[in-house]
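A short worksheet on the structure shown next.
The other protein chains are all here in position, but one chain of the complex has been omitted.
Chain IDs A, B and C follow the sequence of writing; residue 1 opens each chain.
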Amino acid sequence: MAEREALYTRRIFYYETDNMGIVHHSNYIRIMEEARMDYMRSLGYEYTEMEAKGIIMPVTSVSAKYITPLRFDDTIHVRTRLTAFNGVRASFSYTIYREGDEKPCATGESGHCFLDTDTRVPVNLKRKYPEFYERAVKIQEKE
Amino acid sequence: MAEREALYTRRIFYYETDNMGIVHHSNYIRIMEEARMDYMRSLGYEYTEMEAKGIIMPVTSVSAKYITPLRFDDTIHVRTRLTAFNGVRASFSYTIYREGDEKPCATGESGHCFLDTDTRVPVNLKRKYPEFYERAVKIQEKE
Amino acid sequence: MAEREALYTRRIFYYETDNMGIVHHSNYIRIMEEARMDYMRSLGYEYTEMEAKGIIMPVTSVSAKYITPLRFDDTIHVRTRLTAFNGVRASFSYTIYREGDEKPCATGESGHCFLDTDTRVPVNLKRKYPEFYERAVKIQEKE
Partner (left out) sequence: MAEREALYTRRIFYYETDNMGIVHHSNYIRIMEEARMDYMRSLGYEYTEMEAKGIIMPVTSVSAKYITPLRFDDTIHVRTRLTAFNGVRASFSYTIYREGDEKPCATGESGHCFLDTDTRVPVNLKRKYPEFYERAVKIQEKE
C-alpha cells in the first residue's frame, strides 16, 4: 500500500489562476505530472534515471474531471497510483484534494508509452530497464 | 456544416516545447481553449460577451489523445465542434492537424457548465442568455 | 537579517523545460513570484490577506539575468529581499541558486505598485494597510 500510493503536496501559485479567480484547468494536467514524477521518485526510480538510460515516457492520453475549483494559495495533496503497467505502456490515476476537504476537488488519469530517446521507437522496459520493470509490475499487480 | 465546424490555425511557440523536443501535453489543453473561443467567435458569440452578461463557462472535464508529436514552428489547424448543449451543460470536441498531415495528431474533448459569475450558482442559458441558447441548440441539433 | 532574507526551495518541473533541454527563461519570472509570495508569508503577511483587504500588488517591471541554465529535477533555492518600499511602490530582488552550486544561476528584480482591487486606483499602504506598512518599512530600512 505504502508503495502504491504517494501524497504529493504543494501550494497553488498565483500564476496558475485565471480570469475566473480559479486555477486554470490546464494546470491540473501539469500538477498531475509533478505528482507522477514525485511518485516515481518515492518508488526509488527517478525519471531522470530513465532519460539517462535513453528512454522517454511521453503521454499518450490524459483526462481530468474538475469537481470544486482551486484558488491561489490553497494547499493541495495529490494521491497517485500506477493503475496499469506491462513494460510497454503504463497508466496512472490521480486524486487531488484541497487541504481540509474530505472529498477530492479533481481526479485524473494519464496513459504513457516508452520510447527510445534517439529513434523514438517503442521499447519494452522488460528488456531495456529490468530493474524498473520488476518493481513496477509488482506494484501494479498488488492492486 | 459551416456553422458547426471551424478551423483555428496558428504556429507552435517555442515555449510550448519541452525537454523531449516536442510540445508539452498540457499545452494541447490550452490550444483546445483557444480553438473553442475562436469557434464561439465564428458563431457570432464572443466569450467576452458571455462574461459581460455575468456568466462564466468553466471546464468540468477534459480529455486528450496524443497521436503524433508536435514540434516548434509546426503550423496546426484545429477543428472544433459543439457536440452537446442543453442550456445547462455543453460539450466540445477538437481534432488537431499538423499542416501537411492527413491524419490528426491529437484529438480532445471538453465539458462545461454555465455559472453566475458572482454567486457561482449554475444558470440555464435558455433564460439567462436566450440568443446564445437558440443558436447553440440549432448548431448542436443539426449534427 | 532573518527577516530580510528568505530561502524558497523546490525542484524544477518537467513542464518548465523547453526544446533546448533547459528551463524556459519565462519560468524564472514565475519562480520569482513564488519566492516573493513565500517571502511575504515568512514576514507574517500572506498575499491573500492583502487581496482580502481589497488591495492588489501588480508587477510594474521585471528583469532577469541568466547565468547558468537549470534543468529538470534540479533543486533550486531562491533568496528574496525587499530592496525598496515606501507604501506606494515596492521592489524585490531575487538570487536563484542551484543546489550544490556556490554561484547563483540567475538573478532578478521586480517592481510593484499597490492598487485598490475595485477601482484600480493607486493606494498608499501607510493608510490602507498600516500593519503591513510598518513591518515593510522596518525590513527595508534595516538594509
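One rule holds for everything that comes next: a residue touches a chain if its C-beta (ideal position, glycine included) is under 8 Å from a C-beta of that chain, and two chains touch if they have at least 3 such contacts.
Remember, it's a predicted structure, so these values are computed and weren't measured experimentally.
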{"item": "Among A:21, A:44 or A:130, residue touching the chain not depicted", "value": "A:21"}
{"item": "Candidates C:20, C:43 or C:84 - the one touching the absent chain", "value": "C:20"}
{"item": "Subunit C, residues in touch with the chain not shown (by the definition above)", "value": "19-20, 22, 25-27, 29-30, 33, 51, 56, 58-66, 69"}
{"item": "Where the unshown chain meets subunit A, residue by residue", "value": "14-15, 17-19, 21, 24, 26, 71-72"}
{"item": "Interface with the undisplayed chain - residues on subunit B", "value": "10, 13-15, 30, 33-34, 37, 46-48, 72-73"}
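In this section, only the chains that are shown with their structure count from here on.
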{"item": "Geometric centre: closest chain by C-alpha means", "value": "A"}
{"item": "By count of C-beta pairs in contact, the leading pair of chains", "value": "A-B"}
{"item": "Between subunit A and subunit B, centroid-to-centroid distance (C-alpha), Å", "value": "25"}
{"item": "Distance between the centres, which are taken as Cα means, of subunit C and subunit B, whole angstrom", "value": "34"}
{"item": "Where subunit A touches two or more other chains at once, by residue number", "value": "30, 33"}
